[in-house]
Each structure stands twice: as structure tokens, then as C-alpha cells.
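First, the structure itself, so that you have it in front of you.
Omission of a single protein chain aside, the complex is shown with its protein chains in their original locations.
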Amino acid sequence: MSFSCGCCRILGPVLFEYDTPRIVSIKSRKVGLINRLVQLGILAYVIGWVFVWQKGYQQFDSVISSVATKVKGVAVTNTTDHGVKIWDVADYIIPPQEETSFFVMTNLIMTLNQQQGRCPEMPEDCPHCISDSNCTAGEQSPRSNGIQTGKCVPVNSSTAVHTCEVLAWCPLENDVDLSQRNIFNGSYLKQCVFNRTTDPDCPIFRLGDIVREAGEDFQEIAVEGGVMGIQIKWDCDLDQSVSKCVPQYTFRRLDNKDVQNTVAPGYNFRFAKYYKGPGEVESRTLIKAYGIRFDVMVFGKAGKFDIIPTMINIGSGLALLGVATVLCDVIVLHILKKKTFYREKKYKYVEDWYDLVGNSPACETP
Amino acid sequence: MSFSCGCCRILGPVLFEYDTPRIVSIKSRKVGLINRLVQLGILAYVIGWVFVWQKGYQQFDSVISSVATKVKGVAVTNTTDHGVKIWDVADYIIPPQEETSFFVMTNLIMTLNQQQGRCPEMPEDCPHCISDSNCTAGEQSPRSNGIQTGKCVPVNSSTAVHTCEVLAWCPLENDVDLSQRNIFNGSYLKQCVFNRTTDPDCPIFRLGDIVREAGEDFQEIAVEGGVMGIQIKWDCDLDQSVSKCVPQYTFRRLDNKDVQNTVAPGYNFRFAKYYKGPGEVESRTLIKAYGIRFDVMVFGKAGKFDIIPTMINIGSGLALLGVATVLCDVIVLHILKKKTFYREKKYKYVEDWYDLVGNSPACETP
Partner (left out) sequence: MSFSCGCCRILGPVLFEYDTPRIVSIKSRKVGLINRLVQLGILAYVIGWVFVWQKGYQQFDSVISSVATKVKGVAVTNTTDHGVKIWDVADYIIPPQEETSFFVMTNLIMTLNQQQGRCPEMPEDCPHCISDSNCTAGEQSPRSNGIQTGKCVPVNSSTAVHTCEVLAWCPLENDVDLSQRNIFNGSYLKQCVFNRTTDPDCPIFRLGDIVREAGEDFQEIAVEGGVMGIQIKWDCDLDQSVSKCVPQYTFRRLDNKDVQNTVAPGYNFRFAKYYKGPGEVESRTLIKAYGIRFDVMVFGKAGKFDIIPTMINIGSGLALLGVATVLCDVIVLHILKKKTFYREKKYKYVEDWYDLVGNSPACETP
């Protein structure tokens, strides 16, 4: 005990001393049981819910995906305007390939042999006119199909109705004759076909089945068009075998079919096929394509064991265990009959009223 | 007290005893106030910031979205090359439909009646040649429009300049004649139109407004092309009414308009319309389309009450409360004048120097 060193005086107590709190161990069935029950509840929450059920030991990452789609099938139409017509994939998939989506044309309005020129506006779209003074050259209204030339002309030879003449692709599209039919009846065949109950993992779908699964009517959606979501949920537990990591398919309609509350009900767009006739005159066939856009949406998350979420959950679980002590202290020190006795055992009172400048005792102590 | 059982000897102390730390209660205004202030700060942080402001009781999920767009409007151009031309949606939207994006052609270079054949390279793109020995059959340079045939031919009859002959779609595109004009002036009309101050929730936008909101000049971006982002932010608090969950629109230019620091300034691409003339000869009109690609980007997060983030935040908040005790212990035991007195009250020293093998006291204790 006679030999000493400077650094030991500092490091000695730090390294070779162990501080542990002094404990009052109260032998009370009531408080003991309450304490253990609260601790048990917290442990059950941390182990059962956070770790086992919610996999709190895993770090989650989201899915990055790429989807390739292919549509097969032929449709036939028989209309008075265009006769019997065959529609195959090259006709009804527009554009021919997209990344995560494909559009199937199910209804259309064709306007054949349009050429750039001057023609009267559609009487359904625009206000009628009486003289040239009703039409302003260069004006363009949002519902119009072209730029006004300033002239007021008869719509056709058999009517007295006049509309403003426009510079446009003529003849204009006649939306009124829209025949409410669709070119598909929604049935395709392939060896394995998706079925919610018998083949839930088969990635080949009948268009009709997709629409039916979403609770929609194919005939209805095919006429006005719409947007269908093919949702692929891909939740994977990478701590387990990869073979258990299979996608789940669900379908829902994404567009608002409530005609009242939407800007443009259904789904349609216009495109044209361009031709060049004799004498280099360009003409085009304008097609207003109604159809179903299928959006493939892949989501999900992959979880893998990671030390950080594990430690965060263990750490905050340990801190929550302290709640049991706080609760039982309230019972022991404020509710039990022998609370004064316990308080004496737990607390040692040390007074230090005189650490303030001056000598002004604000409160009396019992 | 005479009856006993084996399992009780073990379980009894575990179940029916309650352990609580023994406390020194120091009556000191200074330390007491510091302790409460630190605790108050930590509580204010945990309750005010983490829970109320940052909604630490919620689990967040990201947004999965699908977007349908529709463009309307007609444009008219009057150029010396092509005369008066009308452009409608079928002409200037390429491809006619996309999933989360749409391209509006605002400027173009048309090369009419291209046919596959042999023609001299553009003198602007390629080095001139003097004899056939300057040209290598089969070679293709990155700026060239075709494959060299190995011949050196005059560019046209009125000039002495010779370039290498290439196998290509002839005549070649003449990029130099690019007329710096655009086919749009960026104004469309509809009943409700988006306006940052009066109609911030209307989902109908004027193209010109989108560009102006992003702080760009429409005339400029329309000539060279560009990529505009339509950002839809959709933050939802699912613990509240869904009707409060409305999207917010912002616009920004996504491409780098700094010509110096970008590989290809602006946004353009080439496509062709194919024709078949008499005698089954295929010709095409090549179109270099300049325009604005509008990318709709939906982001945001939805929050909902969840027990795990709540408990993690409560747990780590409780642990942080321990910081107050650590801080005040430092003050009481090392800074206050009566620190030795307090240390004696808090600590009970127990010596155990002799638990080591042998008897070698390394440090002296005071």
C-alpha cells in the first residue's frame, strides 16, 4: 500500500471499480406480481409482436422491377361502315411496346381519308353562325378541330345550318355516330391461365378475367375505355428460402368511372395512319381509340436480418421495461398503506437549502 | 413458517419480491431546477417535435400511382417549305399514348420522300474527300448517316465540294436549314384551368403555364426541346379525413439547359412515316421532332398510426430522460462545493482487492 503512480490515481477508479445501484427488495406479493405482469406484457410485446410478428430484426428495402408483357389474340368486327374486319395484335396494341403498361384498343371511331383543307365545323361541337361576322379569322376555341378562316358556310348541301369554316384535317371526325360496340368479348386461351382459386401463380391472364376480378363489367369498360391496374405484390423474407418468394396478383380499376366527378370519363386517345396518294397528296385515317390501358404495378418489400433495427428495438424494449419500475414505485410509495415505511426505506433525505446566495428558505420542509 | 416446497424457494423471490433502487433525495434548488429543466427539454422534444410535429406515432408508406393524361388543342404553321399546315393531337403527340409521360412536338425538321439508295454525305457533317482513296467501303463514323460505299462524289452539281458516298435513306436530312420557330404559342382554354393562386387544385393545365411556373421561357424551350417535370406531391395523414388528402402540383425543368455541360442539349428524336409509291417502292418522310416531354412524377407518403414507431420513440425518449440524471450527477458530485458530502451519501464503497490470484495491489486507494 506504499507504492503509487499518477495515472493509476485517475484510471484506477475508472477501470477497477464497478458501480451498481443499491436496491430495496420489498417482499410484497401484490407489488411483486404487478411488477412481473407489467414486465411480462412488455416482454411479450417486444418479443412476440415486434420481433416474431413484425420481423423487427430485419432491414427492409423496396422493390425495383422491370416488367415485360405480351398480348395475343384476334378479334373480328362486322360493321355497316367498314364491313368485316380482322384485328390482330399489330392493330389493337398502341404503341406496339411500352415498359410497364400496355393499351388494348377495344372500340374506335375511324375517320377515313382526311386531308388538310377547309371545311365547316361540326354543328354539334360549335355555335351556329348566320353571317361571316359571327366568325373571327384565326380564332380557335378549345372544342374546335381547327383554326377559323372567318367565313360562315353551310354544313352540307341538304341542310340550312351554317357553321364557321375551319382550316383543319377534313372531313372532321364525327363523334356523334359513335356505335356503342366493342371489338373484343374478352376471352383468350392458353395452356395455363390465371385463376384466383386454382392457378393463383400463373402469369398468363385473360383480359376478361382481369376486368371481372376487379368487379367491373368488360362490355361496359370496353366501350368507353378505362385504366386497369395489375398489381403484383412481391413481399420477400430473404432470411428464408428464395423459392418462397412468389408474386401475388390483384386487379383493380384505377380510373374514376363516376362520370359526374371526372374531367374525362373513360380512356381514349387519337392517332393517325398517314398515306400518300397520287400526286404526293398526304392523307390520313384518324382513329379515336377507346380501350383499356393495363398498368402493371409492382410493389412489395424485401426484409433481411440487420443489426441496427434489431438493436434499436432491443434498446427501446429495455427502456420500456423501466416503465414497470415507475408504475410499481407509484403503487408502493403512494397507494399502499405502509407507503411511509417504504418511502423511508427507499429514500435518504439530504438537505442543501443553503447552497443559494443569501438565506431565504422559500418552503418549509416537514 | 414451517411448511415449504422446492419450487417456491425458486419462484417465490422472483414472483413475490419487488426490487426498486434506493434513492438519495437531495434538497437543492439549483440541482433540482437544472434536473427538471433538462427533463422538460427532453419531454418537449419527444412530445412536441417527435410526436406532434413529425407524427412519430405513424408508420409511413410511399405512394404507388397511375396517371392518365390527355392533351387538346390545334396549332397552325405557315412556312415557305410546307405552306399552311394544321397540327392536331394526332400529329404532335408521339407516341399517341404513354403511361406517365407525354411528348408534345413543338418544332420539326421534315425530310420528304426518302428512299433507300446512294447519296453523298452532308458536307457539314463529314470531312470532304478528293479521291476514292479517302473513302473506305463499309466504314461508318458516328456522325454519319449511312455506310460508306468507298466512292468520292460531288455534293451537288453546282459545287466542287466532294464527300464520300453513303448507302442511306436519301436525300439525307439537312439539319442546317433548321428554322428556329415553334408550332405552338402555348395557350389552350378550358373551363377550369390550373392557377397557382386561384385554382391550385384544378388538374387542367395550359402548357404555357407549366413552363412559366417552372421559370422557363416557352418560346425558347419549344425550339430546342426539353423535359418538364409535373410533380404531384400527395402527402396523406390517413388518421384524418381522406377528403383532406389532395395533391399539390409543382413544375420544374428536368433537363440541363446549360449547353456547355450537357451531352445533347434540348430534347429531340427522329421518327418516320412510311409510304409505298407506285411499283411497290417504299419511301418515307423522316421527321426530326423537337418538343417538350412532360414527365408526371407522383411522390409523397401516407402515414397511419402504428404501435412500433410509437413504442420505439417512447422507449428512446425514456432512455434520453436518463441523460438528465447523468448531467445532474456530474454537477452534484464534481462541481458543487459540498460534492464530497454528496458522494458519501450516494456511494457506499466496498473493497475487493483480494479477488485476484496472488496479492499485488496495483494502485493505491486514498
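Remarks
All chains are identified by letter, namely A and B, in their written order; residue positions are counted from 1 within each chain.
We take it that a contact is a pair of C-beta atoms (placed from the backbone, for glycine too) under 8 Å apart; a residue touches a chain by one contact, two chains touch by 3 or more.
None of these values were measured; they are calculated from a predicted model.
Annotation: of B:Thr77, B:Ser101 or B:Gln219, B:Ser101 touches the absent chain (contact as defined above). When you scan B:Leu43, B:Val76 or B:Leu167 for touch with the missing chain, the hit is B:Leu167.
For subunit B, the residues in touch with the chain missing from this view are 1-5, 8-9, 11-12, 16, 19, 21-29, 31-33, 35-36, 45, 49-50, 54, 56, 62, 94-95, 98-101, 103, 116, 140-142, 144-147, 167-169, 227, 229, 254-255, 263-264, 267, 269-272, 274-276, 280, 284, 286-287, 289, 293, 295, 297, 299, 312-313, 315-320, 322-323, 325, 328-329, 332, 345-353, 355-356, 362, 365. Where subunit A meets the chain that is not shown, the touching residues are 14-31, 62, 64, 66, 68, 70, 72-74, 76, 84-86, 88-91, 93, 95-99, 113, 188-190, 203-204, 273, 275, 277, 283, 285, 307-308, 311-316, 318-319, 336-338, 341-342, 345, 347-348, 361-365.
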